[in-house]
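A protein chain is absent from this complex, but the other protein chains hold their places.
Coming up: chain A.
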Amino acid sequence: MKIKQFPNTVVSTWSPKSNYPINIAMGTAAQQLDASFNTSSTLELYSLQSNDLILNALISTDCRFHKLVWGGTNASEEWGSGIIAGGCDNGIIRLYDASKLARNVDSIVAKSDRHVGSVRALNFNLFQTNLFASGASESEIFIWDLHSMSTPMTPGSKSESLEDVIDLAWNNEVQHILGSLFHKYTVVWDLRKNEPIIKLSDNNSKVKWKAMSWNPKVATQVCIASEDDQNPVIQLWDLRYASSPVKHFVGHQKGILSMSWCSEDTDLLISCGKDNRILIWNPSSETEENSLVCELEHNYQWNFEVNWCPRDPLFIATSSFDGQTTLYSLSDLQNSKDQKINENVNTGQFQWSNSLSNAPNWLKRKCGASFAFGGNLVSFDGSLKTIQLNKTVIEPDLLLWSEYLQQILNNGNYEGFCHHKSELTLDDDIQLVWKFLKTMFQNNPKEAQLELLGYSNKTLTKEEFHSNILNTQEENIVTKFENFTLKSSVTNDLQDLLYQSLLVGNLSTAADIFFDNGKPVEALLLAITAGPKTLSRIQNKYLKNSKEPTTALLHAIITNDWSDLVENCDLNCWKEIMTALLTHTNGTNFISSFEKLGNRLAANDNLSLSKYAQLCYICSGNVEALVENIKDIKTIEKLQESVEMAMLLHRSMSSSESHLEVGKKFGELLVNYSETLVSQGDLEGALSFLEFTNKDQGVELKSQVYKALGKNQTIENTINNSQKLLKSNTHDFRKYSTTSATGTITPEPPFPTYPNSYIQDNDVNNLHQNQKPHLSNYPPPIQSQPTYNLNNQQQSVYNNFPPTGTQQYGNNFINQTNMQTKAVPPTPTPDASSRCMTPSSIKPGKPKYVIDPSVKGNNMYGSYNNNGLGMLSPMGQQSGFNSSIGQPHVLNQPLGQQNIFKPSMVQPNCLSQPLGQTNNSIEPLIQQQIQPNIYNPTYNQPKGPVPNLNPQPTFQPIQNNYSQVISPSPNLNQSSSIYNQRAPSVEPFQSLYAPLPSNYIKKSTPAGWNDPPMLSTSAPIQKPPTPVSSTPITHPLYTNNPPPIEEIGTYIPLRNNDEQFSTNNITQGVEALPKQTIPQEHIRIQVILNEIQSRLLEAVPTAPTRKRVMDIAGKVELLYDSIRENSLSSYLIQCLHTMIDLVLKRDYNGAFNIHTQLVSGPEFSKISTFMPSLKTLFQMAYQYNINLEGL
C-alpha cells in the first residue's frame, strides 16, 4: 500500500532502529535533473506519524547526494539522535547532526573531501556507533571515527587495481567485519586484523554488482545483486562455502539497482531495478523457484533505491528516476482471498501475487503462556509447535491450611484449633482474637473472656476486702452513740424539719433534705428504706451532681442502661467497657451493646483501635460485622485467617442455635476464598467451602467447579456432594446427639442443597437417556402377559395412574431418577443424625468411629457411603411412587417412610440381606452382568420355597392394611409374583430385562441392608446364601405399594431397631476385622510414621537401627490403637498432627517442643507408652537426615 509519494528525486535514509519516532531524511540526488534544470539541493527531514510523513525540517545544502546514511545514535554523545552522513561528488562527505537538523538550525558537523570521485558507498557500524565506512573511486575505503574526523583509517594496503567502491556493508552480527562491493567481486574485511579475509567472485556468469546486504541474523550470509541487464540476479553467498553462491534468485528482468534485507524478518528481502519492479524475496525458501514471494509494485520508472525501515518493518521507502519518492506500507499485504501464487504466470507476462503468503516474522507470537481455570497454565512454543499443560500451585501453604480447616470443621475440634492458631500467631492482637474465639467454644465464655481482658473475678477480689466486709456486717449501729438526743440542740429549722420528717416517717422528704444539704450518704440510706421511687430519685440527683469519674459507670450499673456509656466513652478504654458489658449485661442488651461498641471501634480512624471491634463482634456473635471489619485482605495468609475466624465464629453461633444462615459478606468472603482455592487447583476443597454459601452466591463459580470436576455428575457425584454436606454437618449432629438423647429430632439440613439446575441441564438428561432404552424395552414383554393386565385393570383405582401400566412404569422411573438426583442432598441428614446418635447412646464417649470398621476411612461417612447407593434409591423410589399415587404428604417425612418400610419387610429381608451385601460390594456395572445369574435361581425354584423366598406371606399384613384403603394391592402383588415366575420363561424378555436390574438392585439393596429385625432376630440366617434372587424383582413392586400408610405409628420403635442394627453391625465388624481402622483424618499419622520408619530402615540398614525401629514400631502401634479407640483428646491428636507437620518441614526442634509440652501435660498417662518412642523416631530421622519429601 502506498502511503505517500513525493515529487522529488532524492536519496533517502531511515532513522536508525533506536530512534523513535521514526524519521526519514531525504537529500536531493546527485546527477539527476528535473525539467526546470534546477541545480539547488536540499536535505529534508520527515517524521512518520500515523501512516503519514510530515516535513519537519528543510535545509539547503552545498552539494547533491549519491548516498545518505543515518547512524551513530547514542544518547551519551552530543549528537543524541545520530548523524546523517551524505556522500557527494568530488570525494565530499558531509555529516549533519540529526537533532539539530530537526530544529532547522545549521546542523553540519563535519566536512571531508579526502575521497576521490563520487562517494557512493557509506555505512554505519551497528555496534560501535561512532564508526562508519565510506568508499569512492580508486578502491579507496575509509573507516571514520565521528570523534576524530581528521584522520580516517584505511583497511589493508592500498589496492593496486583502482576500481569504484560500489557498496559497503558492515556485518550485522560481527562488528569488525566489513563487506565491500566492487563491480566484479566482493571483498570481506576483518578490521581487527586490518586485512581482507575473503574475496567472493563468480566467474561463471557475467555480472556487474550493484548492491550488497548482509543477512540480519546470520553472520556468514550475504546477498549481492547484479545490475547487469543480461543477468539480473541476486546471489546468496555463505562465507563458509565461499567458492560459489548458495542460491540464485532470478526474477528481475533487468538490472537490479538496490536491495534491502529486512532486519526484523530474515525471510524478507526487497529489491528494485531497471525493470520497474519492486520484488520481495524469501532468501530462506527451500527452493529457488519459491524464493520470489511478492511483487510490491510494478510502475513505470526505474527505482534506484529501496530502504527497509529498520524500526518498523512495515515501511519501505523507494526512489525512482521519474522523480518520485514513495513510501510503502506492507500492512495490507495479506492474502484475504484464496489466491494462488503464480496463478497468472501463463499469461505471458510475469505476474506475481501481490500478497505475502507467509506472515512476516514480527507478527508471529513465538511463544506464550496463559493461565486458565483451576491453576492450569497452558504454554506453547511456536517454533517447536508444542503445547504444554502445567499445573501451578502458588500457595501450597494455603492448601494445607484449607485442608486443616476442613478437618476441623469435620471433627469439631474448634477449641483446639483456636488454641493452635493463637499459639502460632506472632501478632498479639490476632492472638487475642483467636483466644476470644476459643472462649466461644468453652463452657463459660464470659468468664474466659473476662480473664482475657485482664479482669478476672479472682484477681480482682482481694481477700482482705472480703474479710472486711464479713467482719463489719454484724456490728450494732446503736452502740456507737451511747448518749443521743432526737431534738436539735441548736435552734435550727432545718434540723427540726429533719427530725420531724424522720420521726413521722416522711422518709422521702427527709432524704431530699439530707441530699440538698450535702449529706448524700444519709439521703441514700434513707432512700433505700423509703422505697424504690425515692431511691431512684436520690440516685439520679446524686449522679447528676456528682463530678466523680466513676459516675458514668455507676449510672450504667444502677440503671442498667449501657447505651449511654457505650456511645460516649473514650474508646481507649474499650477493654474496661467490654469487661463491664460482659459482667453486667445479658441477652439482647448484651448483644446490642457489643454491637454498638464494635461499630464505634470499627468506625474509628485509628487502626489500632478499630481492629478491636473484632473482639466485640465475636462476643456478640456477629459474623457479618466481623467479616466487614477485617479489611484489607491483601495477602493469601490474611484471607485464610479471615475465613478461619469467620468460619469458627459462625460455627460457635450455629452450635448454640441450630443453624445460622451464612450472611452476604461472609458468603462473599467464602466465594473469594473458594476462588483462590480453585486458582490453586483445589477444586474439591473450593467446593466444600462453596457449599456453605447461599444459593444465589457464587453461582457461576459453583457451576464452573462442578462442571470442571466433570466426571459424570450423576449419582456418584451427588453422593460425593451429599457426603460433603454430611461432613460439614457433623458438628451439628454431634450436638444433637448429645442434647437430644431420644434422637427424635430431625435436624433440618442446615446447608442449602446445591442448586441442581446444572444437573438437570445435562446429567439428568443423560440419566434419562441412559435409562429410557431400558424402560421402553421393559413394557412390551409385560404387556404380553395376561396376568399383568389384571394389574392394569386394578390400576384404575389409583386415580392418578395413567391408563396403561407400561407408561406408568416409564413415568415412575423417570420420577425416580429425578427424585434421586434432586432428593439426595437433603436425605443424608436424617440418616446421618440417626447413625450418629445411636452409637453414642450405646457407647458413650466413642460416638463416631465405631460403627462399621469394614469401611475404609472415617467410619461414619463410610457407613453412610455404603448406605449411600442404596439409600438414594428407596427414597427416590418411594417418593416417586407417592407422587404418582397422589399422597404427596408422605414426601415430607422421608425418614419415617423409610423406616416404616423395614417392619413390613421383616421376613423377606432375611433373604435379601445377603443380596444387599453383595450389591454393596459389587460395582453397578458388574451388577448388570451378574444380574441374570441372580435371576436364574428364581425360575429354577419358582414357587418351592415360597415361605422363605417369596415375600408374599410376610408382606401380607401390610398388604391387608393397604387393601383396606385400596383394595387392588393384593392383586398387584400377585401379579408381581406371577410376573416373577413367568418372566424367565420368556427368553427375549430376559435379555431385555438384563440391563434393567441395576435400577432394581439399587432399590432392593437398601431395604435389605437397613432391615433391622432380620439382623437382630436371625443373624445366622444371613449366612446361607439361599436362593437370593426373587427379591430384587419383587421389591420394586412392594415398594410401589404399601409403605406410606403405616409410617407414623411405627416411628419410635424403628429407632430401636436402628440401634439394634448398629450394635449388631458393630459385632459384625469385630468379627470381620481384628482391628478398627484409623479414622480417615488421622490415617495420615499412621502413614507418615510408618513411612518414616521404612525410610529410616532404607537409609541406615544396620542391625541396631533395625532393632530400634522395630521397638519403635511396636510402641507406635499403641499410638494407633489409641487413635482407633478414640481415647486421645482432640487436642492431643491435633498436637500429633502438628508435630508431624513440623517434622515434615524439618522443624525438628518445633516438634520436640510440642513433645515436651505433651509429656509434661495432664494427659501424660495416656500417652506415656508411645511418646518416648515417637521422640526417638524423630531424633533418628533428624540424626540420619532422612529425606521426608513426598510425604
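Definition applied: a residue touches a chain if its C-beta (ideal position, glycine included) is under 8 Å from a C-beta of that chain, and two chains touch if they have at least 3 such contacts; residues count from 1.
Keep this in mind: contacts and distances are computed from a predicted model.
The chain that is not shown carries the UniProt protein name "Protein SEC13 homolog", picked from "Centromere protein O", "Ras-related protein Rab-14", "serine C-palmitoyltransferase" or "Protein SEC13 homolog".
The residue from A:377, A:573 or A:1087 that touches the chain not shown here is A:377.
Residue in contact with the omitted chain (choice from A:200, A:327 or A:639): A:639.
Of the listed positions A:41, A:107 or A:704, the one in contact with the omitted chain in the full complex is A:704. Note on the undisplayed chain: of the listed residues A:55, A:116, A:393 or A:573, the one touching it is A:393. Within chain A, the residues in touch with the undisplayed chain are 20, 48-51, 312, 314, 331-332, 334-338, 357-359, 363-396, 631-636, 638-639, 668-669, 672, 675-676, 678-679, 704, 707-708, 710.
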